[in-house]
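The complex appears here minus one protein chain, its other protein chains still in place.
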Amino acid sequence: MSFKKNTLTVTPSAFSFSLLIIIFMTAAASVVSASAVSGPAGPPEADTVEIVIASPTSPVVSDFKYDDGNSLILTWVPSIDDLPVGGKVLGYHVYRSDNGGEAKKIAELIPGSNYFKDDDLYGDTTYVYHVVARSANSRAASINTEAIQPRREWVNLNLKYLFLIALIIAASVIYFIETAKRGKKLFVRKIAGLEAVDEAIGRATEMGRSILFIPGINDMDDVQTLAAITILGRVSRVVADYDTKIRMPVARSLVMTAARETIKASYMAAGRPDAYNDDMVNYITDEQFGYVAAVDGIMVREKPATIFLLGGFFAESLILAETGNSVGAIQIAGTARPAQLPFFIAACDFTLIGEELFAASAYLSGEPKQLGSLKGQDIGKGIAMLAILLGVLLSTIAAVGDTETITEILKFITKVFTVTN
Amino acid sequence: MEHFSLWLAAFLTLGIISFLYKDNAWYKLTEAIFVGLSAGYWFVALFWDNFYGKFWIGKDEHLYLYVGAFLGLLMLLRLIPKIGWISRWPLSFIVGATSGLWLINYFSSNIMKQVQATIMPLFSTQYGAGFNAEPATIIGNLVIVFGTFTGLVYFFFSKEHKGAFGYTAKMGIWVIMITFGASFGYTVMSRMSLFIGRIDFLLGEWLGMIL
Partner (left out) sequence: MSTKAKEILTLALIVVFCLVFYIRKVSGGEGIIFSPLVSWLVIAAMIISLLWVLVLTIKGRLISRRVVFVYVGIALALPLFMPFSQKIPISPEVQALYDSVKTLKPGSKVLISFDYDPPSAPELQPMAESFIRLCFERDLKVIIMGLWPQGPQQANMALEKVLSDDKMKAKNLKYGEDYVNLGFQTGNEFVIQRMGTSFESMFPTDYRGTSYDSLPLVRNVKNFSNIEYSFNLSAGFPGSVEWVQIAVDRYGVQLGLGNTAVQAPQMYTYLNAGQVTGILGGMNGGAEFESLCHYKGKATKYMLSQSFSHMIVIAFIIIGNVAYFLSGRKSALKKK
C-alpha cells in the first residue's frame, strides 16, 4: 500500500475559475460513471427501460479457518434473476468497508458466483461487506453483513493426522540413528548392483582406462545428487587405492565444488594426496543438452571402461546410457526418477531402482544417519502397507455388507489419510 | 538474413545428427558451439532474471533480499582456500530449506493422497451397493491395489527377500518392470515426436519439401 500526499494552493482570483472547472468536471464525471454502470453511452432514447433485478440475499461473512489472520470468506445467495440461460444479471461486485469507513469495490465476479475469499486483510481491522448484482443498466445491492475481524489460528488442525504420521516416522528415524550410533548393526538387505561397484572399478584398472562418474544434472539441493556424492566418496576411495583415472563432468557449479571436496578427502584418506587433481571434476554447462553433447563426446573419445550414472536425470538419460553402451563400458546407473529408470534398465548393466540409490548410499557409507533414515522410512512404508491392506479389506466388506463397526473403522482410516488445507 | 539463419540452423541440426554415423569434426564443432552458447545464455539469463530481476529491483522494498545476497557472497568464498569452509553455511541453508518445503509437499501429495486413493472397495462402485462393479473395473482395482502393495514390499529394506515375503517382493519387481515397459513405450513416442519436429523443420521450413 502506498500513500500520496497532494497540496493545493488557492488564490482568491483563481477561486471562482477553479469552482467553475470543478462543477464542470463533477458533472462530466457523473455522466461518465452513469454510462459505465449502464454500459457504453449511446444516443439518448426516449424508451430506454431500466432493467430491474433482484438483489443477492443472505450475505454471510466468516473467518477463513487455519490461516494467518488475513482472510475472510463471503458467501451469498445469488440474485433470482441470475439464470444460466437468459439471466439479466451480468455479474457481481463485492464491496468492503474497513473500520466503518466508506465501502469500496474490491472484486468483480462472473454471473453465478456465490463465494468470495478476501485475502490480504489485517487482524486488527473490522470489515463489513455487501454484494451488488449488476445488469446492463442497473444495480441491486444486498444488505450488509455483520462486522467481523479475521482471526489467526496458530495450528492448522486439518493437518493433525499428517503431523502425527510425520512425527511417528521422524521419531523412528531418530531412534534408529541413535541405535546405529551406539554401534548396533542395522540390517539392510542385499542390493543387486552394489557388489558390481568394486568389480567395475577393477575392470577399469585392468584395462588401463578411466572411470566416468556422472552425478546427474540436478543441483546440490536434490537428495539424489547428495546420494550420488556419497557413493562418489566410496568409489573415489577405491579409485585412489587402485590408482585408476576418474573423470567427472558436472552440470552445476555447486556440485563441482562438493565433488572436488569429496574426491580430495578420499585421496587423502587413501594416503595419496599427491595423486589428486582438481581437473578430475570439471564444470561443463547448465544447459541440459549442451551437457549431454559434451559428455557424449567425452565417452566416445576417451572410451571409459566404467561409467557411473547416479543422480537425478531427465531426458538425457537414454542418450548418455546408449552412448556409454556403444563404447563398451560397464554401466552402473541409479536414479529416483521413475520416468528415466526404464532407459537405465534397458541400456545399463546394473540399475539401482528408485530408493535403492539412497539405500546404496547408506549401505556403502555405513553412516548412522543414513542407515537410521533408511530404517525410519521403512516404518513409514509399513504404515502405508498396513493402511492399504486394512483399508481395502474393510472397504470391500463395507461395500458388500452393512456393518456399522467396519464402516466406522474405515471412515477413521480414510480420515487419517485425507489431507485438506 | 532469413536464408543464412535457416542454413545455419540446418547445418547445426545435421551436425548433431551426424553423431549417429560416428564422431566427427562436424559434430565436435556443433557440440562446442552448443556448449559455449548455452553456458553464455544461462549466465546472461541468470544474471538478468536472478541478480538484476530479483535482487537489484526488489532490494529497496524487500530488505530480506540482502540476506540472500549475503549468503550468495558467502558461497563465493569457496574461491579462497583458507576460508572456503564458510561456503558450507549457505549450502546447508539451501539443502535444509528445500528439504523442509519438499517434506510437506511430497508427504501430502505423494504419500497421504496416494494411500487414500488406493483404499477402495474392490468389487463395488459404492458402499452398500454389493458386487456391482464391471469386470474391467474389478480387474483395474485389483491391479492398482496389488501393484501398489507388492511394489512397497519390494522397496522394504529391513527384511531379507525370503519365503512369502520374497515371493511378494518378486511379484513387486515384475509389476515395476511392466510399468517401466509401459513408461518406456510412452517415452519412445516422446523421442519420436521431437525427431518429427526436427524433420518438419528440415524438410518443411528449410527445403520446402512438405506442405
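Chains here go by letter, A and B, matching the order in which they are written, and residues are numbered from 1 within each.
FYI, a contact is a pair of C-beta atoms (placed from the backbone, for glycine too) under 8 Å apart; a residue touches a chain by one contact, two chains touch by 3 or more.
From a predicted model like this one, the values you see are computed outputs, not experimental measurements.
Enquirer: Hey, which of B:Met1, B:Leu63, B:Ala164 or B:Met209 is the one touching the hidden chain?
Expert: The single option touching the absent chain is B:Met209.
Enquirer: Going by the contact rule already stated, which one of A:Val77, A:Ile168, A:Ala339 or A:Ile397 would touch the omitted chain in the full complex?
Expert: A:Ala339
Enquirer: So one chain is hidden, and I want to know which residue out of B:Met1, B:Leu63, B:Ala136 or B:Met189 touches that hidden chain in the complete assembly.
Expert: Missing-chain contact among the listed residues: B:Met189.
Enquirer: For the chain not shown, which residue from A:Trp76, A:Phe213, A:Phe289 or A:Phe308 touches it across the whole complex?
Expert: Counting the whole complex, the residue in contact with the absent chain is A:Phe289.
Enquirer: May I ask you to list the residues on chain B that touch the chain which is not drawn?
Expert: Considering the whole complex, chain B reaches the absent chain at 3, 7, 10, 20-21, 45-46, 49-50, 53-54, 101, 105-106, 108-110, 113-114, 116-117, 144, 179, 182-183, 186-190, 192-200, 203-204, 206-211.
Enquirer: Applying the definition given at the start, please give the residues of chain A touching the unseen chain.
Expert: Interface residues of chain A facing the absent chain: 91, 106-108, 110-112, 117, 119-120, 288-289, 314-315, 326, 338-339, 419, 421.
Convention: only the chains that are shown with their structure count from here on.
Enquirer: Report the inter-chain centroid distance for chain A and chain B in whole angstrom, where each centroid is the mean of the CA atoms.
Expert: Distance between chain centres, rounded to whole Å: 13 Å.
Enquirer: In the complex formed with chain B, which residues of chain A make contact?
Expert: Against chain B, the touching part of chain A is residues 162, 165-166, 187-190, 220-221, 223, 226, 254, 257-258, 284-287, 289-291, 293-294, 296-297, 300-301, 315, 318, 338-339, 341-343, 345-346, 353-356, 359, 374-375, 378, 380-382, 384-385, 387-389, 391-392, 395-396, 398-400, 402, 407, 410, 413-414, 417-419.
Enquirer: Report the residues of chain B in contact with chain A in the complex, numbered from low to high.
Expert: Touch residues, chain B against chain A: 16, 19, 23, 27-28, 30-31, 34-35, 37-39, 41-42, 46, 75, 78, 87, 91, 94-95, 98-99, 103-104, 107-108, 111-113, 115-116, 118-124, 126-131, 145, 148-149, 152-153, 155-161, 176-177, 179-181, 183-184, 187, 190-191.
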